[in-house]
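Every protein chain except one is present and positioned as in the full complex.
Chain lettering (A, B and C) follows the sequence in which the chains are written, and residue indices restart at 1 in each chain.
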Amino acid sequence: MIAESMYQELILEHYKHPQGRGLRDPFDAEVHHVNPTCGDEITMRVKVAGGKVEDVSYEGQGCSISQAAASVLHELATGATVENTMSVVDEFTRLLQGRGQVEPDEEVLGDAVAFAGVAKFPARVKCALLAWMAYKDAVARSV
Amino acid sequence: MIAESMYQELILEHYKHPQGRGLRDPFDAEVHHVNPTCGDEITMRVKVAGGKVEDVSYEGQGCSISQAAASVLHELATGATVENTMSVVDEFTRLLQGRGQVEPDEEVLGDAVAFAGVAKFPARVKCALLAWMAYKDAVARSV
Amino acid sequence: MTFDVDLIRKDFPVLGRELPGDRPLIYLDSGNSSQKPTQVIETMRDHLTWHYSNVGRALHALGSESTEAYEAARDKVAAFIGAPSRDEVIFTKNASEGLNLVAYAFQNGTDRFRVGPGDEIVISEMEHHSNIVPWQLLAERTGATLRWFPVTDEGRLDLTDLDELVNERTKIVSVAHQSNVLGTVNSVSPILARARSVGALMMLDASQSVPHQPVDVTELGVDFIAFTGHKMLGPSGIGVLWGRRELLDEMPPFLGGGEMIEAVWMDHSTYAPVPHKFEAGTPPIVEAIGLGAAVDYLNAVGMDAIKAHEKELIQYALDALTEVPTLRVIGPRTAISRGGTVSFTLDGIHPHDVGQILDDVFGIAVRVGHHCARPLHLRFGIPATTRASLYLYNTTAEIDALVRGLHHVQKVFG
Partner (left out) sequence: MTFDVDLIRKDFPVLGRELPGDRPLIYLDSGNSSQKPTQVIETMRDHLTWHYSNVGRALHALGSESTEAYEAARDKVAAFIGAPSRDEVIFTKNASEGLNLVAYAFQNGTDRFRVGPGDEIVISEMEHHSNIVPWQLLAERTGATLRWFPVTDEGRLDLTDLDELVNERTKIVSVAHQSNVLGTVNSVSPILARARSVGALMMLDASQSVPHQPVDVTELGVDFIAFTGHKMLGPSGIGVLWGRRELLDEMPPFLGGGEMIEAVWMDHSTYAPVPHKFEAGTPPIVEAIGLGAAVDYLNAVGMDAIKAHEKELIQYALDALTEVPTLRVIGPRTAISRGGTVSFTLDGIHPHDVGQILDDVFGIAVRVGHHCARPLHLRFGIPATTRASLYLYNTTAEIDALVRGLHHVQKVFG
């Protein structure tokens, strides 16, 4: 019964009902990231205007963690300022790479705090980060 | 005090005073053999006529065992029939490869029986056999 | 010795281990790497503690002890696979090195060991990456063409185009003896017959067969096989390449260094006879000795008995898994010409999630992903599978636990 805590209700919910899935036009940058150890893949597009994220659209395949992470990211990022999303990405990365030792900042993370349990499973950390790293990359390329 | 028995008086004697050393003419075949693990080398010539070994001459460098074995071979082979020497070579080989389990046939081996102790030292067996294998090779090429 | 799985399990301490959270370990990942019996571990420990030294080069007491133990391991392996000569057994670090060694021979060699534009290399779609990438690199670097057998829907080699695929341009055919994903045991003889008729060499990736069934290279009749110690109760860090003597003699050196030479000058060298020609540097000494102990263990149990046990298990598993809704087996669904490995998918649930819940909740270790056989997964249109792979120490109770675990996984994601 160790890791069922990893599969938070919220993660399962996003996995079963992904938000904002599908690749949409217009977009400023598109990236494709792969997690070679497990084959999880994501294609992500961002549309940015005036410092604001207008859309994050994606298509991917993979485990519940990687797919739910993309869905949560879509919800958090769309409509927020780029700057704001970058601090969420940083905090998310810090949390996930913290081997379960990091106290998450719920204020910053919002729903993404549900992934705290994943940090204890080194092999799954990359799943959770896949979409978020793709997002960071896409934003960097969009400017 | 295990292996000093390997260094029989007779072996040391042949090492210090090698018999028939030096390369001589005439000869029917010359061979060069090397023991790669230790770098011992021998060049050997044989002169055969009418089924008899007229001369075994050699030049080499190496440890006491390999050098003494060449000297003893020279003594045993020179003047003997080729056929006779081949059975000595076979018996010598059988003895040396017998891991110390083989009862040597002194009748056949003569002085070469002094090498019986070497058979217990796998790493040195090749030293003892170097000249004898070279001899076998040289004889084969002389016909 | 009659086969007694309970007795066998006693030799593998880890099988009695409890994981954190009171989960007994259920190890169904031997196709990835097997566990080690105490006999192997203690042989290694004893050698390291009391007899260790470098081999070949040392004449002293420890050097002789190490050399004799190392070379005795070679004798054991040679006998185990029915090699005509012990000198045909080359110790590598794993199966991958053995496969690469042969592939590099075709880059560096001459005559039949040389490929270039117009020459062809044939593999199959069910290969492990270790039997794909070395040949891709070879083809890329020499201009040769890489071709492959397709795989049928049932997970068998599709030999329909055998005569076209293996032809006068083919230099070597290298295929898996047993698939690490499908469990399929490939029948060698039709391919070998064709290879022989066009003068091509043939290699088997025996990584998944040597641990699980009696393998006799003389009977097989192929030219090379590669396998790996860690999948057959031996330690990591040791593998075996077996090849026909005359071919090994003809092949160019692979790695250069100590022990593979006859004599060295600054500007050229001559090489030792096989097997040493292909064992550059200090070999995996203790690992080879450990592998020798593993071979002793397998012989004591009996490879026929192991094969029979696995056949029973896989029959049981294939039956049991049909009860799990939406479960789709990738590979042969009957226990004929297949080993004790079964890979499958569950609708709507990613293998990672399957594996994680099996592990976290039940202590069941399976492998998830593409199992280093991505092209095979692409062929079946799936990114990943869950794989259970069985060995001599597994039981039907463990398969029951797997089935229960899968039902639970479906509940979580239902």
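Quick notes on this one:
The rule is simple: a residue touches a chain if its C-beta (ideal position, glycine included) is under 8 Å from a C-beta of that chain, and two chains touch if they have at least 3 such contacts.
Worth saying up front: this structure is predicted, and the values here are computed from it rather than measured.
For the omitted chain, the shown partners it touches in the full complex are A, B, C.
Touching the missing chain, out of C:V5, C:V133 or C:M303, is residue C:V133. Annotation: of C:I8, C:M44 or C:L402, C:M44 touches the absent chain (contact as defined above). Chain C residues in contact with the hidden partner, per the touch definition given at the top, are 13-14, 17, 19-20, 23, 25, 27, 29, 32-33, 35-36, 38, 40-41, 44-45, 48-54, 57-63, 93-97, 99-100, 103, 108, 125, 128-130, 132-137, 141, 146, 148, 228, 230, 235-239, 253, 255-261, 263-269, 280-287, 352, 355-356, 358-359, 363-369, 371-372, 374-375, 378.
Residues of chain A in touch with the missing chain: 34, 36-37, 39, 121-124. The omitted chain makes contact with chain B at the following residues, 1-4, 6-7, 12, 15-16, 37-41, 61-65, 67, 121, 124, 127.
Just so we're on the same page, only the chains that are shown with their structure count from here on.
In terms of their C-alpha centroids, the spacing between chain B and chain C amounts to 46 Å.
Chain A and chain B have Cα centroids lying 79 Å from one another. In whole angstrom, the spacing between the mean C-alpha positions of chain A and chain C is 38.
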